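First, the structure itself, so that you have it in front of you.
Removed from the display is one protein chain of the complex; every other protein chain stays in position.
The first chain written gets the first letter, and so on, giving A, B and C; residue counts start at 1 in each chain.
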């Protein structure tokens, strides 16, 4: 796993400034360490532990999905690249992998997980994209040069105010 | 302490239906039992434990304030009356006491508790009304016949959706 | 995935000793709980007080456990830390499971 902290501007297309970049092997066992690394980097710019929990969860869901779906047929531990940039109160996380594209080249929408009367019929999976949609501010996806490039933006990262607080 | 569950309409002025009524002695030691009673009644109409936590906290803050401020000079454990009514997803809690009125006949506004750089200057009290304003949907106060009548309304009581959930 | 269990006449407490229930351990978790609850009484309390991270795979494993135990036995959850409680609420699992803030509150209510 490679990780480095960038203090300088990446100046890609807007005011987003580099926070960190890393890559990991595309297998389940590498995800935990990657999350620890991401959280350590993010904690330098985000003091709100609930927000850090949210971002960690979204990164976990995204990486698990890439490993279990996009890279499922691959035997070579194809790498996943993560880069994180910041623009004021927003952070943007870009995930890049060389796996198969999303069905219809579109990421799944927010699943409606309603009240479940019959415990027996409760699904045992499929909650991942629901969580990503709930917690992220913005999600975009492009397929470039046989790579998936998924960008997830979070707001309220550097402010102290947390989600539980009602706008009054 | 007197408590009874009303299943029938009270039909006071609108569609609000009686949930419970109770009264307690206006002293700190009576507040805990009152909260247990209120929560037991409320749990029959509210399945969301986080919402129940919120309502319990607001009732606690309100009762503590009545005991510590409105009834502070009273030696007679003057009673506090609570009545709770429901209109669909809203519940309304009415607190009535015979203590002194609020200053300017107006309850305190939401306090701005900002980031505190110097731990030494952090206040040790005054968080109560901030919490009430955060968690309540609506607050109104009237002084009638030398009694304080404070009404606090909560929304989202019977729906499963909780506060942590973003409207998507 | 380390678990410990204590069984009384009418209930069993299964304590998760690891601090994460994620994709890396979800399968193992499911199997280990299945084994440890094999002869469990009517109520199984899963004590999650050591757990600070759960993802959708971990959630799925808990749902699978609940379904496996049903209908003879009920699974209730106790000791949810704030980040774990949050995931249960976001997925509305708080309407599916009985959640107790601490193990002793669960024991008090269920004994």
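Note that in this section a residue touches a chain if its C-beta (ideal position, glycine included) is under 8 Å from a C-beta of that chain, and two chains touch if they have at least 3 such contacts.
The structure displayed is predicted, hence computed values, not measured ones.
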(request) Quick one: jot down which shown chains the absent chain touches. (result) A, B, C
(request) Just name the one of C:24, C:66, C:80 or C:93 that touches the chain not displayed here. (result) C:80
(request) Tell me which residue among B:68, B:87 or B:138 touches the hidden chain in the full complex. (result) B:68
(message) Can you tell me which of A:50, A:68 or A:155 touches the chain that was removed from the display?
(response) A:50
(request) May I ask you to list the residues on subunit A that touch the chain which is not drawn? (result) 47-50, 160-162, 164-165
(request) Kindly note down the residues of subunit B that lie in touch with the hidden chain. (result) 28-29, 31-32, 50, 53-54, 56-57, 60-61, 64, 67-68, 113-116, 119-120, 122-128, 130-131, 134-135
(request) In the full complex, which bits of subunit C touch the chain not displayed? Write them out. (result) 19, 49-50, 52, 79-83, 85-86, 101-102, 104-105
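Heads up, the rule we're going with is that only the chains that are shown with their structure count from here on.
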(message) Which chain has its C-alpha centroid farthest away from the centroid of subunit B?
(response) A
(request) Between B-C and A-C, flag the pair that has more C-beta pairs in contact. (result) A-C
(request) For subunit A and subunit B, let me know how many angstrom lie between their CA-based centres, rounded off. (result) 40
(message) Taking the mean of the C-alpha atoms as each chain's centre, how many Å separate subunit B from subunit C?
(response) 34
(request) Calculate how many whole Å lie between the centre of subunit A and the centre of subunit C, each centre taken as the average of the chain's C-alpha atoms. (result) 26
(request) Could you tell me which residues belong to subunit C and also touch two or more other chains? (result) 86, 90, 92, 95
(request) Could you list which residues of subunit A touch at least two other chains? (result) 115, 134-135
